[in-house]
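Everything on this sheet refers to the single structure shown next.
Only a single protein chain was left out; the remaining protein chains are all shown in position.
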Amino acid sequence: MLIAVIGDGRCSEQVAALAEAVGRELARRGAVLICGGLGGVMEAACRGAKAAGGLTVGILPGTSHREANPYVDVPIVTGMGEARNVLVVQSAQAVIAVHGEYGTLSEIAHALKLGIPVIGLNTWHLQQNGQERQDIVRAASAEEAVERAFALATP
Amino acid sequence: MLIAVIGDGRCSEQVAALAEAVGRELARRGAVLICGGLGGVMEAACRGAKAAGGLTVGILPGTSHREANPYVDVPIVTGMGEARNVLVVQSAQAVIAVHGEYGTLSEIAHALKLGIPVIGLNTWHLQQNGQERQDIVRAASAEEAVERAFALATP
Amino acid sequence: MLIAVIGDGRCSEQVAALAEAVGRELARRGAVLICGGLGGVMEAACRGAKAAGGLTVGILPGTSHREANPYVDVPIVTGMGEARNVLVVQSAQAVIAVHGEYGTLSEIAHALKLGIPVIGLNTWHLQQNGQERQDIVRAASAEEAVERAFALATP
Partner (left out) sequence: MLIAVIGDGRCSEQVAALAEAVGRELARRGAVLICGGLGGVMEAACRGAKAAGGLTVGILPGTSHREANPYVDVPIVTGMGEARNVLVVQSAQAVIAVHGEYGTLSEIAHALKLGIPVIGLNTWHLQQNGQERQDIVRAASAEEAVERAFALATP
């Protein structure tokens, strides 16, 4: 099982604690964690996964593995900038979005376009023609998010 | 001036007419139109641009220039699938979104992340923490959208 | 007809003169020139094409259209670094290699893998198991290179 955790490269301590809990729970249940490999939510999630003995993959935007956060086991150096976002979600069987800014929104959109389930922890709400689209599955806790990611993951 | 028109690969006649008017107006004002090169909004916008004597560029997701709509002058064959969306907006000095689905949403998000102005014609509304983000500049007509795109375009 | 000209970002005056002649001849025969958009062979070829009234496309590796040489009409901003080389050749119906270093070699290899004809002007020679592979079509002048590119171009 390969699950992506997406979120902003800078975040509050509260959001980091949530992301860390997601990473820990993913590792505890045996999933490999994939993310963008940088700081903020990505680093917190990787730290959580490593604390629980998990494996972490970082799909980096730049041209050096040195930009990876210290909890990335496998840094993939894309040199592709923002286009690497597509690889993060396309490689995952489910995606967990923790808060997030426009980079995260791009990943949510790519995932939903590609038919990959997105679980949201206090993340974006999306409206079209005055109506909210309900494709992001909302969760209220790290445990619930991981539970739903496993339940909905593509085969 | 290089302006992107983004929107769904399938659309209603009403939306197509709007996209065509955007393409026509862009060409009339001398802009090169860049888009994803496929059908729906992309094709309508290219058709409009060609009718007004403009130049059109299609950044294609697949591996053959044959997938371009017939109004694309310069087909760029990326073979990159969804990741080509980043190239569409990153190459543009401003982006005009006409309605659109999740692919379009990914392009809006990438553009806003990259600091490229996005003009919206009846497109997505985005909420974070219960508040609407106001970064998409709303327009009410094709002419107003093009007007704003020229005014806000990055140098 | 869309033809790529590939070669090093820095080159001697002699090589530049050759590339310029290739660009001029391509434009004279009505082809759109596509290249990596930077200096050296790319700039010389674009200069030649513009002198003959042609259209030029530059597939840029970085994140700004400002890195394009001054003779690029349509700058495509990929932000993908070296991976943009694939787009240069995949978009072309034939490729003309003028001398070139390892970046050019990567483009030759991608083109041959993808089945796109490569015409060589004093470019790489490739050996496998002690035997030269003959897939690069050799030309002795700019005119001959363009002639062969048109003759072999994929439909």
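Note that the chains take the letters A, B and C in the order they are written out, and that residue 1 is the start of every chain.
Keep in mind that, in the parts below, contacts are C-beta pairs under 8 Å (C-beta built on N, C-alpha and C of every residue); 3 or more make two chains touch, one makes a residue touch a chain.
The shown structure was predicted, so the numbers you read here are calculated from the model rather than taken from an experiment.
With respect to the full assembly, the chain omitted from this view is in touch with A, B, C. When the full complex is taken into account, the listed residue touching the unshown chain is A:Val74, out of A:Ala17, A:Ala51 or A:Val74. Between the chain not shown and the residues C:Ile3, C:Met42 or C:Val86, the one that touches is C:Val86.
The missing chain, though absent from the display, is touched by one residue of C:Arg10, C:Arg66 or C:Lys113; that residue is C:Lys113.
Although one chain is not displayed, subunit B still touches it through residues 63, 78-83.
Residues of subunit C in touch with the missing chain: 80-83, 85-87, 90, 101-103, 105-106, 108-110, 112-114, 122-129. Residues touching the missing chain, restricted to subunit A, are 2, 32, 55, 57, 59, 63, 65, 74-80, 86-87, 90-91, 114 (touch as defined at the top).
In the analysis below, only the chains that are shown with their structure count from here on.
With every chain reduced to the mean of its CA atoms, the largest distance from subunit C is reached by A. For the copy pair subunit A and subunit B, the superposing rotation over Cα atoms measures out at 180 degrees to the nearest 5. Each chain gets one centre point, the mean of its Cα atoms, and the points for subunit B and subunit C are 29 Å apart. Counting partners per residue, subunit C has 63, 78-80 as the residues that reach two or more other chains.
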